[in-house]
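Yeah, one chain of the complex is gone here, protein chain that is, but the others are all in their spots.
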Amino acid sequence: MLTIQTPETILFWVLAPLSVLAALGMLLVKKAVHSALLLAFVMITLAIFYIAQDALFLGIVQIVVYTGAVMMLFLFILMLVGVDASDSLTETIRGLRPIAITAAIGFGGLMISLIARAKLGHGAFGLAEANKDGNVQGLAKLLFSDYVFPFEVISALLITAALGAMVLAHHQRTSAKPTQREQSIARFRQGTLGTAAGLPSPGVFARHNAVDVPALLPDGTPAPNSISATLKARGDILETSQFELGEVDKTVKEEK
Amino acid sequence: MNPYNYLYVAGLLFTIGAIGVVVRRNAIVVFMCIELMLNAANLTLVTFARINGTLEGQVTAFFTMVVAACEVVVGLAIIVTIYRSRRSASIDDASLLKR
Partner (left out) sequence: MVTSNSLVYLIALPLLGATILLLAGRRADKWGHILATLMSASSFAVGLYQLSAMLGRSTEERAISQKLFSWINVASFQVDAGLLLDQLSICFVLLITGVGTLIHVYSISYMAHDENRRRFFAYLNLFVAAMLLLVLGDSYLNLYVGWEGVGLASYLLIGFWNQKPAYATASKKAFVMNRIGDMGLSFAIMIAFATLGTVSFVGVKEASHNASQTALTAIGIMLLVAATGKSAQFPLQAWLGDAMAGPTPVSALIHAATMVTAGVYLIVRSNFIFDAAPTAQLLVVIVGAITLLFGALVGTAKDDIKKALAASTMSQIGYMVLGAGLGPAGYAFAIMHLLTHGFFKAGMFLGAGSVMHGMNDTVDMRKYGALRKFMPITFVTFGLGYLAIIGVPPFAGFYSKDLIIETAFNAGGAKGIILGGAALLGAAITAFYMSRVMILTFTSPQRWDEDAHPHESPILMWLPMAILAIGSVTSGFLFARGDALAHWLQPVFGEHGAEHSEEHLFSPIVVSAMALVAVAIGVAIAVIKYQLSEVAATAPENVSIFTRIARKDLLQDSFNEAVFMRPGQALTRVLVKGDDVVIDGAVRGIGRTALGAGSALRTSQTGFARSYAALILIGAIALIAGIWVVTQ
């Protein structure tokens, strides 16, 4: 019969509230990147729980696969997709949020009360017996004997998923990529010649040449389109008015 | 302490994940919430393995991890594809089923 030692109890009471808090934070923070980091924290606490519960192999896999690979994949996609209005926490579907929260509280309450009521009919056995040859060996015995067929099937699934992801992400151009020459011609053919020479670089004629500082036009006004759209979307842009030149001397004659 | 406590934690995490799926609009965050639900399920599996004294629960948790990995790979590929055509990662924008 299993008796749980004090260190594990302490570990649990420290990590469990932290993991729940982190999960709640993941739900509530605005930026997806922060959500991802909080989720990674939850996963690491879970990995520790696994190891504490004699599931050494799973704990390591949890860290390597989840926090290592899967979460990195999430971050990579976040980088690819960038930041947009979907990060907003305001609800657009009317009435959905109260319903969701009520439902979730009901769901959680029912589940907790069910767990509290459940009786197994015996105490916890612990895995000392099952792990006597080592946890990895014990799992390997099961995986390659009783579960070898599901194991093979799941490997086929993994390969299929990898192929599927490649097919989905593969982008087939429907037309040839425009060459520089064509882009140049297109610029001159459009309605105004204002942008024919290309967009100004950030910081041009300005007092700072940082990427988040807009360029100044010849009349001294800032040019917002000189700053990368991503920076604008993130709001990482400095107030343009502070870079305006107060007075431009227009009396200077042009020399011939 | 009683190993059942791990089950309460799992239940709470699962509930939080479920709320997230409904409430959050960013498709990537929705995916993270799904991952959280899967992890909560894994925690119960590991805990039950310990309670029952066999490794079957851990084997199942292992399979769940592989399936979750597959799901993430395909799901993120779908998100990228949708983003590429609609310039948005909001799942509310992908509401073509209505029409």
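Each chain carries a letter (A and B) given by its place in the written order, and its residues are counted from 1.
The rule is short, and it goes like this: a residue touches a chain if its C-beta (ideal position, glycine included) is under 8 Å from a C-beta of that chain, and two chains touch if they have at least 3 such contacts.
As the structure is a computational prediction, the values presented were derived from the model and not from experiment.
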Omitted-chain contact residue, chosen from A:L27, A:I63, A:I77 or A:A104: A:A104
Contact set of subunit A toward the excluded chain (per top definition): 93, 96, 99-100, 103-104, 106-107, 110-111, 113-114, 117
Missing-chain contacts mapped onto subunit B: 18, 21-23, 25, 30, 91-92, 94-99
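Note that only the chains that are shown with their structure count from here on.
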Partner subunit A, residues of subunit B touching it in the complex: 1-9, 11-20, 22-29, 31-33, 35-36, 39, 42-43, 46-47, 49-56, 58-59, 61-63, 65-74, 76-81, 83-84, 88-92
Residues on subunit A engaged by subunit B in the complex (per definition of touch): 2, 4, 8-9, 12, 16, 19-20, 23-24, 26-27, 32, 35-36, 39, 42-43, 46, 49-50, 53-55, 57-58, 61-62, 65-66, 69-70, 73-74, 77-78, 80-81, 84-88, 91-93, 96-97, 100-101, 103-105, 107-108, 111-112, 115, 120, 124-127, 129-131, 135, 138-139, 142-143, 147, 150-151, 154, 157-158, 160-162, 164-166, 168-169, 171
